Structures are given as C-alpha cells and as structure tokens.
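Removed: one protein chain of the complex. Kept in place: all other protein chains.
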Amino acid sequence: MDEAFSFVFLMVAATLRVATPLVLCAMGGLFSEKSGIIDVGLEGKMLMAAFFGAATASVSGSAWVGVAAAIVAAEALALLHGFACITWRGNQVVSGVAINIIAAGLTVVLGNAWFARGGQTPALVGDQRLMSLFFPTAGDNAIVYLALLSVPATWWIIERTRFGLRLRAVGEMPLAVDAAGISVTWLRYRAVLLCGLLAGLAGAYLSVAQGAGFGRDMTAGQGFIALAAIIFGKWRPFPAFGACLMFGLLDAIAIRLQGVKVSGIGEVPVQLILALPYLLTMFLLAGFIGRAVAPKAAGIPYEKER
Amino acid sequence: MRALRRPLPPWADIVLLPVINVALAFLTVGVLVALIGVNPLHALKLLIGGAIGSSESIGYTLYYTTNFIFTGLAVAVAFHAGLFNIGGEGQAYIGGLGCGLAVLALDRYLPGWILIPLAIAAAALFGAAWAAVPAWMQAWRGSHVVITTIMFNFVASALMVYLMVNVLIAPGSMTPQSRNFGPAGKIPSMHDALHTIGINVAPSALNLSILLAILCCVGVWVFLWHTPWGYALRTMGHNPEAAVYAGTNLKSMTMLAMCLSGGLAGFVGVNELMGVHQRIVLDFPAGYGFAGIAVALMGRSHPFGIVLAALLFGALQQGGAELAFEIPSMTREMVVVIQGLVILFSGALAHLPRPWLQSLLALRSS
Amino acid sequence: MTAAPAIELRGIDKRFGSVHAVRGVSLVIEKGAITGIVGENGAGKSTLMSILYGLYRTDGGEILVEGESAPMDSPRDAIARGIGMVHQHFMLVDTFTVLENLVLGAEGGPLLAGGLAAARAELLRLSREYGLTVDPDARVADLSVGEQQRVEILKVLFRGARILILDEPSAVLTPQETDQLFRILATLKERGVSVVLITHKLREIMAATDCVYVMRQGQVVAERRTADTNPEELAELMVGRKVRLELDKAAPQRGEVRLEVEHLSLVDFRGVRLLDDIDLQLRAGEIVGIAGVSGNGQTELLQVLAGIRAPTSGRFTVCGRTVDAAHAIDPGEMRDLGLAHVPEDRHRQGMVAAFRASETSILGYHDEPPFSHNYILSNPVVGAHCAKLMEQFDVRPRLPGLLSGNFSGGNQQKLVLAREMARKPKVLLVGQPTRGVDIGAIEFIHRELVKSRDAGCAVLVVSVELDEILSLADRILVMFAGRIVGEVEQGLADERTLGLMMTGAKAA
Partner (left out) sequence: AQTAVKPAVVYANGGKFDKSFNEGVSNGVEKFKAETKIPVVDFEPANETQFEQAQRRFAQRGQDPIIAVGFSQAVALEKVAKEFPNTRFTIIDMVVPQPNVQSVLFKEHEGSFLVGVAAALASKSGKIGFVGGMDIPLIRRFQCGYEQGIKYADPKAELIANMTGTTPAAWNDPGRGAELAKGQFDRGADVVYAAAGNTGVGVLQAAKDRGKLAIGVDSNQNYLHPGTMLTSMLKRVDLAAYQSFKAANDGTWKAGAQVLGLKEGGVDWALDQFNEKLITPEMKAKIDAAKADIISGKIVVHDYMSNNACK
C-alpha cells in the first residue's frame, strides 16, 4: 500500500519534472499561435534563455536574477521573431528555424568567449539554483508551480478577457480586427512577448532549477515536443497541458522500461524506447486526434498596405 | 516627404537583394566577432584564405558544396510544391544506409561501374522512402510535414544507432561502424581522378560525387520548368486549388515532391560514405539537412542560385574550420551562427532592405 | 445657413506602387441622405472608402467630418467620428458567435463578461428597432450570407455610427433580401444616418439614392442628382463610351444531349447534403442558366460536373461517358472528353497568381500536345499560344510574360475564358462569368458566350446575378438548398418569381 503510494508519487513527480518546460513552452506557443504567429523557434528561445539564465545566475550568485535574465534573453529573440514576422512579414517557419540555429551557435560562442569551458557555464551551486520547495525527492521548485499555474491562467486570459477575445480574432481574421480599429501589429507583438516570457521561464527551469548550469544544445528537441503538444491539444490550453503530461509520463516510463525484458520479444532495444515519444507523436497525429484545425490566419503574414 | 516606392527591377530583385541580405548577415557577424575581441577584417581574411587559398582548401570547399547542393535542392523541390521538408537530415542518414547496404551486399560480386550506379539508386530510394512516410501522413492523414519530418529525423537517428550497434557493426570493431567498402564501392576522389589525366592537386575529400550534384541541378531545373509534372508540382505549391482544378492529384503530387526531395537528400550519403568514409559511420549528415534550408532560401529555390549559395556555405564551412585553426576563440559554432543569420536575413527578413533600395533606385531614376 | 455636410473629401490621392488608384477625388456626402458611387472595376471606389474608414492612409488631400478636419490614421479614428463600414468582403470572425463579433473592438472593459451582457441587451433593442433579427449565440460560420450581412450592419449600429458606408452590399443577396436591406437603409435615413452606397447595379442606384457620383480611373467624372439621370447615361459615364445594356441573340438551335444528370447527390464529411437529387439536361447549342443565392449548391454542382469532386450517389453522362460514385473521373479526363470549366473563383482556382500569363494560359492542358511533347514542355509554343489568346480576347496588357496576378480582375477573367474556349469544347461550364467585372467587359464576355453557343457548344452558366441569367440563358433552372426547385424558359421568366424560387418560397 505504502509502496504503491510512493510509486505513484514518484511517477507523478518525474512526469511533472519532465513536463514543466514543455507546459511552459506550450502555453507560450499557444499565445503566439492563437494570434496567428507560428513559433517553430520555441526551442531556440528556450536554449538562449537557459544559457543567459545560467550565465547570469553564476555571475550574480542569485537564481532569481538568472531567471530574470533568462526571460530577457527569450524576449529578445521573441522581439526578433516579431520584427521579422510581424513588422517585415517574413516567413514564420523560416524565422523560427533561423532563431533555433542562431541560438544553438550563439550560446556556445558566447559561452566560450565568457567562460572558456567549451560553451558550458560554470556549475551552479547553492543560491545560484532554485531548489525544491516542499518535497526534496520530487524536485518541486518554484517554476514547476508556475508552470502548473500557467495553464489555468492561459485559459482564463484567452477565454475570459478582452485581450483574449482579440487574440483569438486576430489569429482567425486579422482584417476584421484591423477594421474594428484595433492594431493587429501591437496585438501580435504582445502575444509574441507573452510567448517569450513563458519560453524564458522554461529555459531558466532547464539550467537553474532542474539542471545546474548550461550545456550546449541542452534543450534537446523539447521545443518541438511542446509544438506537437499544442497541435495535440488542438490549440486549447488544457488539452495541450494533457499532451505535455502524456509526454512527461511517456518519458518517465521509458526510463523505467530500458533494459526490461518483455516476454516473447526479449529485451526491447534502447533505441526503440528512446524513439518512442517521436513515434507515438506521429502515430497519434496520423490517426487519433482527428484533424486539428489551426487558427485560420496562422502562418500568413498580415499584409496590408496603408 | 515619403519617397515614392516602385517595385524593384528584376535584376535588383534577383541579384542585388540577395547580395545585400548576405552582406547584412556578415555585417552582424562582424559585430559579434568584434564583441568577442577578434578583428573582423583579420578574421575575414583568414576565412577567405582558408576557403580558397590552396588547391587543398578549394577541394574541401567543393566537397562541402556537394553536400549543400544535395540538401539545398531537396529543400527547394519541396518548397516549390508548397511543402517544408525539415527532414533532410534523416533522409540523408537513411539514404546513406541505402547505398551502404547496397555496397556491403554486392561489393564482392560486382564491378564498380555497375555497383556505383546501383548504390546511388539505392541511396535515392532509401532517402525517398524515408520522406514518403511523412508525405503519406500529410497527404492522407493531414498531419503536417513540418512536424513529422522533424520527428522522423530523431527516428532515423535511433534506427541507425540500433542497426550500427547491433547489426552492421564490423566484427571486432571498437565503434559502431561497418566493415570497409571494397574497392568497387568507392567513388574515386577528385585528386586521383585528376591524377590519371595528368593533373596533380593536393588530396582532399572532394570526389566525383560533385558531378552527380551538378547532374541533379540540371535535372531539377529541367524537371521543374520544362516538364508537365514540374508544372503541376509548382502549381500545387502556389495554389493547390488551381492544381486540383487542373487535374492534379494532390496526394500523389505530395508523394512525388517529397520522394524527390528525400532522394536528393539521400545523395549526401553517397558523397559521405562512398566518396569519403568508405564505410557506414554514425552521424555523417552533421547538420547538412538543416543547412539545406538556408541554401535553398538564399538560392531562391533555383538550381543556379542553389549552386551559388552552396558554394558560399561550402566556403564558410571550410574557411570557418581554418579560422578556428588560427584563432582559438573563434570556435566552430561561429559558422553555425553565420548560417543562422544568413537564414534570418535572406529568408525571414528578406524584405528588410527593399524599401530602402526602392527609394534609392527611384531617386536615381528620377 | 445650412449645416455642414456629413463628410467632405477634398483632393484625396492614393498610389499603390505604380498604380495610381485614386487621383485627387473631391466629393460631398450630405447628412441624412443616401449617396451612391458607381464606377467600373478598379475605378477606385473601394480604395476611396477604405481611406475614409482609415484602412488606407491617404497620400494627399483632406477629410472633413461635419466641417471639421479629421485625419484618419486608423479605423479607430473613423469609428470615433461615427463612421461605420460594411465591407465588400465581410469582416467577421467565422469561429466566433454573433455576440462576440459584435463586441470585438468595443468590449467595454478588460474583462469580457460585463461587455457581453450589455451587448446582448443592446442587440435585442437594435433587432426590435430595425427588424434585424439574428440569434446572438449562433456561430457566424453557420449563418447564411444574408444573415452575416445583418451582423455586419448590427456591428456598425452597435458602435453608434451616424455615417454608414456599404460596399457592394447586394452582390450576395436575393432580390427579397435586397429589398429588405433597402427598407432598413430607408429607416436609417429617416433617423438621420447618412449612407454611402457602392454598387454595380444601376437599378439600385435609381431606386435608393438621392445623388450619385461616377468614378473612372481614380477620378470623379460626374455628379448627378438621381432624379435627373438614367441608367444609360450612368453606364456611358462609367465606361466612357456607349454601352449596349441589352444582349441580342437569336433563338437557340438545339442539338444532341451533351450532358445528362440523373439523381445526382453529394453529401459532405459532416453528413450535410450539399446536392440533393439533381436532374438536368444540357443540349448542344443552348445556354442553360442556373440561378440561386450563392451557397445553395451551385459551386458543388460545378465541381462535381467538372470532375473535381466525386458524387455520393446518382450519375451523370458527359459526351457518352457516365460518371458515378464508383466510376469517378478527374478533371484532366473530363477535359479529354471535351468539357471545359471556367471556375467561379478565378483567383482561387482558375489561375496561379505567381505564374506568368503564358503559364496560366495552359493550366489544365499542360500535359497535352502541342505544349508537352515527349514529356517536355515547350515554352516557345506556350508563349505563342498565350499571345494568340490575348489577341482574340483582347486581354490587356498583351504581355504573356507578365505575372497573372498583375492583371486586373476583368482581364484575368478574359484570360481564363479564352483558355477554356480556345479548345472549342463540346460542353462549357461557366461559374460567375462576370462577377465583379465592369459593364464594358461584361458586354464582351456575354457576346463570346453566345458566339460559342451558336457554334454548337453546350453552355451551362451559374450566376448569382439575375440580370445576367435573364439576358444570357435560353433556359433557367433555380437552385435552392442543393435542389433544383424550378425550371423556366427564357421569356417566361421574371425577376419577382425567380427571386421567390431562390428563397425556396415558391416552386414552379
């Protein structure tokens, strides 16, 4: 009985630990995509945030200063994305890809120049990191709770506020928003900035809360998984949250499944287990969630001459 | 007050604008380089010298160019069909598996002049097959290729590690790599080929695969602009409804476009495995698939433009390595940053210099 | 002293790149009157109104609202000055409810709940006052076009507009709906609202307006009191030459049956019946017109007949080949049988804006000789073909190398028609042959269609313009809710009864 409880507790904790950056990214991406700006660059934002978060925390000695720096870094990239896609009406996917590549390179270049450790930041110790608040074995630091909070907050903003109504409208029909006397540009910039805020938190989580320092490419594809979660959730906060939890749980299970022998098949190859989240994503995308309908104007620059 | 804006003349659109875009990217890099305490002009000199300073460095530049042409064409063909293939990385990987398997299976029985074309075909086939799955999912199940091709890159990697570790590993090998290809499975290197006709150049990784790359450029150009299928493919890319109206089956056209794209990406395996490594190794696509996006964007998805862009990227890759040789603080990631900035400035921010150019040209002409 | 006019425009100027869309236009909109604006395609009407509404920024000139200079930098300024606009293409968010669309931009606070409740009350009041009933909780996507327009008008009234601009409001309405619209406009006028009405239908100008401006090539070329003018004069002012408003044609010489449709039905993936048991016959040498409010299955009928969609049940026979659910056909094969199709929406289907005109001129025939030989496309042959089409159909400018999207709407339409008629098809399907096309081009297109009928082609025309159907068709079918609800011979039809059939109220 007790063992079962602790098993469940540990699985839940492991799931949440892995899901936290996904949830934050997915909620951020949701704001952006609801406003009609596709964000393939979540990965890059998170990476840049992780780097600046760790770098600042290690220099300043304070984890929260690091978190703030992480958010600023992600916001800078968010503004770049906005500048390219909103102001200059560039291709949103291309801009996202560029941001990912720039972040992957720049973090290492800067890391090398500043710390001369092959792109890593010094390991964070003591107050330079956010530690568990209540359950040391669970790793429940402040950002985990922020991530949990971000889901109802996102829902409430999108469904219940004026900003949310306009956000939904601008992702469906920007022309109608423009004709109603509301600035499409400013609305979209706000959405992109919200996305930067959340992606920044996710990055900070990776390097100053869950981890203890930055390592090159430390996001390892989680931005894309968050993107997939948004699609699974059909651009709705709670279902997207569910998808993130599913990925987290899958990961927790995958870790336990390695080396386990399945009767009849023998030992499951490690590689299969590692590829499982990707395969499952494809499998579900292909068959089980039905056709997910993106906001109609997503990906289309609002081209309007004045 | 407001300068009158006129649309740019075609020459400015096709030549001037991309050049300015790349220049902007380099300008930004220059600032970055200066920020980390290196003289940008000195770095530029080393970069150029490293890329084209000797016959060896030219060889390496062209060898990288070969890869970039393949992945650039791959991305471009999909682009023309309105599809965004981010899976070049995985397709190149599996393409390499295809030619590798063909060579491993047959290099003891067949002479090179039969085996090499066969293995090249196998590379195309495997690359195409790896692209066909996301294509099928987009065409029939409506899941977007951008997501599925990314996922398939990870799956390709897992599959290759599994195969290399458990199946294809050479007996007694320390590392996951296959046995060496027999001589029949080797594409001659350029310095050897040139040597036989009496020209001596320094050895480099450049091999005859570059001829395949040039052939692909011509083939893609003919296909896209001079065949009815190419016409239908471009129609789909610009306006799917018009394509349906014109009698094109979007599903099969999606399959065709992605398979062509995957096949082209698969040729990276030919250059790398049959041309250089002469065995199957892990991780040989090394980012060429992603860089292909930049190459296609810069080259305006036209084979000729792609050759130019691939040359630039090849020179960057080679010159960047030399740069890292000479200046320790210039790490190899600098080249990655440059690639990213080129994608940003010639892709997403392509129109940035346009108003300025328009006013400039309007002023001059008035 | 007379009160200042509601709006005065002085010397308004606007360029889009090299297109000089509006050239120094001055006009006056009187308070409490209905002002009409007419003009050929691309004359600059919509652009002018968009400037007034703040959607475009003017390059020169001044806007005065009730005598005061009023710069319009964004629609916000226009709304604040009491200007409302119902656009040519509706500005509604499909996925929103009527109520949500109503409050967008006028939410009344950072939280939605209060604003929505207040809007619901206001909506009820407006509905009662003007007889504009809509369900506040219905999703806009589920509303008919007429209802959507009502929402647009409600939106304007909800914001308390005193000046109402309507850009081609009747293009999508049945005659009955149009009548209701004009009753509403009359009510508004009574309450002191000033109305600007843009339309291509001279009859509406004559019936509803107090005065009318005529625009041509970006300029106002005439101003008339409605009582002092007539449609012939207006048409001439618009086009700059005499226009024959009547189409004269001989009686049809009917030949063999080229298209036979039996019990044709189409059900979409949600189970909605888009086509319901359609029967029709089309003979060589006749033009059959299909009338109906858009969205009643005409689009789908053309798609099925052209091979773009497969029918769910029933069958049809084209030139001897029978098609049903089990024996589907694709548009390419259809063309091989001798069927040509001018789609309703040329931008979305008939052409590729990014292609050169020469490439658009072989769309659908690209894999046939002489364009394609041994699987190679011959660009010189294609170019020459396009030049010939442009000559025959007077497509301007005559530049096969120009991008298709850079031709004006009327010329794009001519290019598409030319392409489809060039092969002398046995059956010609034409959707909305002159939608949004000006009077001069309409005249030309109608004559070409009659010519090919006289040459023995079987022509099926779908149009929402009753005038067009009445003058062009030898036989008229009326579609409503996916069914053919009536059939009338030409000469026996009149607008009233057809209009009633189109709403499903009366069957013949």
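Each chain carries a letter (A, B and C) given by its place in the written order, and its residues are counted from 1.
Rule of thumb we're sticking to: a contact is a pair of C-beta atoms (placed from the backbone, for glycine too) under 8 Å apart; a residue touches a chain by one contact, two chains touch by 3 or more.
Just so you know, these numbers come straight off a predicted model, no measurement behind them.
Displayed chains that the missing chain touches over the full complex: A, B (touch as defined at the top). Across the entire complex, the residue among A:97, A:110, A:252 or A:297 in touch with the chain not shown is A:252.
Looking at B:65, B:157, B:235 or B:261, the residue that reaches the missing chain in the full complex is B:157. In the full complex, chain A touches the hidden chain at residues 10-11, 13-14, 17-18, 116-120, 123, 131, 136-137, 139, 206, 210-213, 215-218, 220, 251-252, 255-256, 258-259, 270-271, 274-275.
In the full complex, chain B makes contact with the omitted chain through residues 56, 60, 63, 154, 157-158, 160-162, 165, 169, 172-176, 203-205, 272, 276-279, 281, 283-284, 286-287, 317, 320-321, 324-325, 328, 331-332, 335.
Operating definition for what follows: only the chains that are shown with their structure count from here on.
Centre-to-centre, using mean CA coordinates, chain B is 46 Å away from chain C. Rounded to whole angstrom units, the spacing between the C-alpha centres of chain A and chain C is 45.
One simple way to say how far apart two chains are is to compare their mean CA positions; for chain A and chain B this gives 29 Å. The residues of chain A never reach two or more other chains; the list is empty. In chain B, no residue touches at least two other chains.
Looking at the complex, you find that chain C touches chain A at residues 16, 53-57, 74-80, 85, 87, 89, 91-96, 100-101, 103-107, 109-113, 115. Across the complex, chain C is touched by residues 160-166, 168-169, 172-173, 175-183, 296, 304-306 of chain A. Of all residues in chain C, those touching chain B in their complex are 15, 17-18, 59, 306-308, 330-335, 341, 343, 348-355, 359, 362-364, 366-367, 371-372, 375-377, 379.
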